[in-house]
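Here the structure comes first, spelled out in structure tokens, and everything after it is commentary.
With one protein chain withheld, the remaining protein chains of the complex are depicted in position.
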Amino acid sequence: MARAVGSNVRRKDGDAKVTGAAKYIDDLTFPGMIYGATIRSTVPSARIIGRRVDLPPEFTVADHRDILGPNYVALIDPDQPCLAVDHVRHVAEPILLIGHAHKHALIDIHKRVTIDYQTSTPNYDVELSDLCFKKISIDKGDIDLGFRNADFVVGGEYRTAHQEQLYIETNGVIAVPGDGQMTVYGSLQCPYYVHKALVVLLKLPPDRVRVVQAETGGGFGGKEEYPSILACHAAILALKSGRPVKMIYDRVEDLLATTKRHPSIVRHRTGLTRDGRITAMDIEVLMDGGAYATLSAVVLSRGVIHAAGPYRCDHVRIRGRAMMTHTPPNCAFRGFGAPQTQFAVEAHIDRIAGQLRIDPVRMREINALRPGDSTATGQKLGNDTSALPVLRAAVKRSQFHKKRKQWAGSNRGIGLSLFLHGSGFTGGGEVRLASKAALELTARGARILVASTEIGQGTRTMHAQIVADALGVPYDSIDVNDADTAFVPDSGPTVASRTCMIVGKLLERCARGMRTRIGKLTPAQYFKKHGPFTVTEEYEPPPGLLWDDNSYAGDAYGSYAWGCNVVELEVDPVTFEVTPIKVTAVAEIGKAIHPMMAIGQIEGGTAQGLGYALTEEVVMKDGRMANATLTNYIIPTPQDAAPMDIGILESPYRHGPFGAKGVGEMPIDGPAPAVINALRNCGFDLRSIPATPERVMKAPRI
Amino acid sequence: MKLTVNGKTRNVKAHPMKRLLDVLREDCGLTGTKEGCGEGECGACTVLIDGVAVDACIVPVAHAEGCRVITIEGATATRTGKALQNAFVVHGGAQCGICTPGMILAATPLKTGASLAEIKVALAGNLCRCTGYPAIFRSVESALKTPRRKSSRARHL
Partner (left out) sequence: MPAIFEKMSLVRPRSLTAALSLLTSDPTLTPIAGCTDVYVGLHFGTMPHKRFIDLWRLKELHGISVDRDVLRIGATTTYAEIIASKLVQKRVPMLAAAAGEVGGAQIQNRGTLGGNVANASPAGDTLPVLAAAGARVVLRSHAGTRTVPFDAFYTGYRTSVRKPEELITAIEIPRIDGRQWWRKVGTRRAQAISKIMMAAVRGKDVRIAIGSVAPTVVLAKQAAAVLSRGGAIAEARAALLAEIAPIDDIRSTGAYRAAVAGNLLEEFWTVTK
């Protein structure tokens, strides 16, 4: 039988998407449905001393008093109010909700509401903040000994800024109330996160809350946590009005109010021998969490664990802090802390190479992690450690050295970055998630029941491929249920590059279990004789995986994917515009379940990384995004698309389905430092991104 | 007013300045055309009016009166449209799918064998966040039978 895994089978959802039949949240309506709008804070820090709402009774108005349960959005820390009570900590903080039967009645509704504020001085500086969401320390070896062993010490400070996920479909939900129950449909990544937030806020039993994912037009982390807030808002209005409530953000509101990537300041102090071997790494990581904690602790976690990059070093000290500022809360965006800290380490390594007059490739050859080496957290790496293979492949494919020589002294530059990305939740996270997957026998094959969501990356298709091969049936006979909490178990969130490696593995086990039970019969035969049955599997950590949350040491992730980017670019001497001429991206991902979709993740993540490096800037003025339109937040258009050369290597991970690791996030870790290093190669000393033409013009020359 | 959408003439009661996008989605029940920004910047709302691509979010329905409007729901009816639809599935041009209807319609006016440069011009007003664009170019080139570029294929090593 033709194997599905490893081949480019037809996407399960392709035909619906290309014909316009796929239903996204704004395509859905319900009988009696009304529309909702949010009244938000216009100041970054204040006490609320008065509210006046002058609206006729055809409007539904809700505030914090209409919340049945505790007034917070349940995630990790209970610090973020669902609706503000007596103070606000950021511009666009939600205060009131207004509902009306006609969408048009809500246009400019904020003009009919007055909020009186007693303002206080906001703080936008992470270093001056007095509220720390999370502190993490990583220590390996003896840092002072490491520096004593060094011939040179090189320091540096690197900064990254906000980045907006910019899914082309904005956030939206519809809350449908019932008798003692609530159903919310939405554009979302994590139905059970939303479910948990609703259960807490509405004080309803879990089986009286239902969350259903609609077709979702992109997430990238921006719909990991934010939909919980929106769902709670719509549910509050739905309860108060007794009607289904649709709330769809327009682009401006989505840009102003929803989460972004954490800005960071990363400081390195590195000890080296004169022949370029790293003896000590001392790293400080500061992340700007915005006004409320959301997932800053976890972003910081991933950030600090990846802060030493793909390098071996016996003596490491990493100190990380996530701090509060009076800006809209930051949260998940593809990479989740790793793009920030790997930008810093890779820019730093190239500066070191320059100072020591060592070739940047040689610098990585000397210091890259090899099988058997241990990471900054003391994790001993296995045979699937591919730093050197991806480096060598990318350097060869791109003809790195030839071009570097050819272009010396010209307007063209070539730079590289080497990086890794841990798949799955950190440390004990997967154990705590205790994810489940289920597989139901059907008359024609089997149906997948998982909470993993399709957000473009190919979840439905990839899961069906794994199940088809593990069950030994055609790919077409596998159906995938909607991500609907009424029917699917909690497979954990669709984040952290875990949907294939962790949940896909659970499904593989389900399928093998199903095959054992049906023996030599086909599903159709077994179904006819005995009817349906369901196999459920729950997460089991791979044997020997040890992590200590207190000392932040041990096996941070089950497996790592490895990547190397080479960026070739040209700087226009008239305008200082930077044009990427070509990006070579080599990724080692264990196994490409669907090669075309894996390449899609690499190309897409690389493009987002180039935007992060060059043009995407959130201009903040007085705690508010000043360029909150698609005209002024600059992502690449087709005319800006950089040609890409993608290579995939496979070094199977024993505990991944068919050897697969994660691939979704890693591609965005590499482009920004490779761009900065290419700019360094053609003479510009930049230590922060985005490297807009205005900043390139002002950069010191090397 | 009379609106001809996907070959079918309908009687629509709408304010002449109502956005064509809203008339299509609400009055005609054709939800395949998407709103990504409302400011004519992302192209997710692209439709064809008399064969030419426009952003429906910034067109008053009055300007579509008496014209032939094609939305994604009508793309199958044209040979290019049908080829594009299949190509976007097979070659990875569609990931999350929200930009896909607009992309396909923006590409529909292109001629057989259109070059990459011509494809980029036709799609310059359509933003995609998932693909980074190479797979979209490959999909359009495949549908239009553009001769294969050497560098366009990604490879397993």
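Things to note:
Just so it is clear, A and B label the chains in written order, and each chain counts residues from 1 on its own.
Going forward, contacts are C-beta pairs under 8 Å (C-beta built on N, C-alpha and C of every residue); 3 or more make two chains touch, one makes a residue touch a chain.
Nothing here was measured: the structure is a model prediction, and the numbers come from that model.
Shown chains touched by the missing chain in the whole complex: A, B. Within the whole complex, the absent chain has one touching residue among A:58, A:151 or A:250, and that is A:250.
From the options B:57, B:70, B:98 or B:114, the residue with contact to the unseen chain in the full assembly is B:57. Among the residues A:537, A:640 or A:665, only A:640 touches the chain that is left out of the figure. If you put the missing chain back, the residues of chain B touching it would be 15-19, 22, 38-41, 43, 46, 52-55, 57-60, 62-63, 106, 121-127.
Chain A residues in contact with the hidden partner, per the touch definition given at the top, are 103-104, 106-108, 250, 252, 573-577, 615, 619, 626-627, 629, 631-632, 634, 636-640, 693-694, 697-698.
Definition applied: only the chains that are shown with their structure count from here on.
Chain A and chain B have Cα centroids separated by 29 Å. For chain B in complex with chain A, the residues that touch the partner chain are 25, 30-39, 41-42, 44, 71-73, 75-76, 84-86, 88-92, 94-101, 104, 119-121, 123-137, 151, 154-157.
Per the touch definition, chain A reaches chain B in the complex via residues 8, 10-11, 13-24, 26-27, 165-170, 215-220, 250-251, 393, 455-458, 586, 592, 595-597, 599-600, 602-608, 629-631, 635-639, 641, 643-650.
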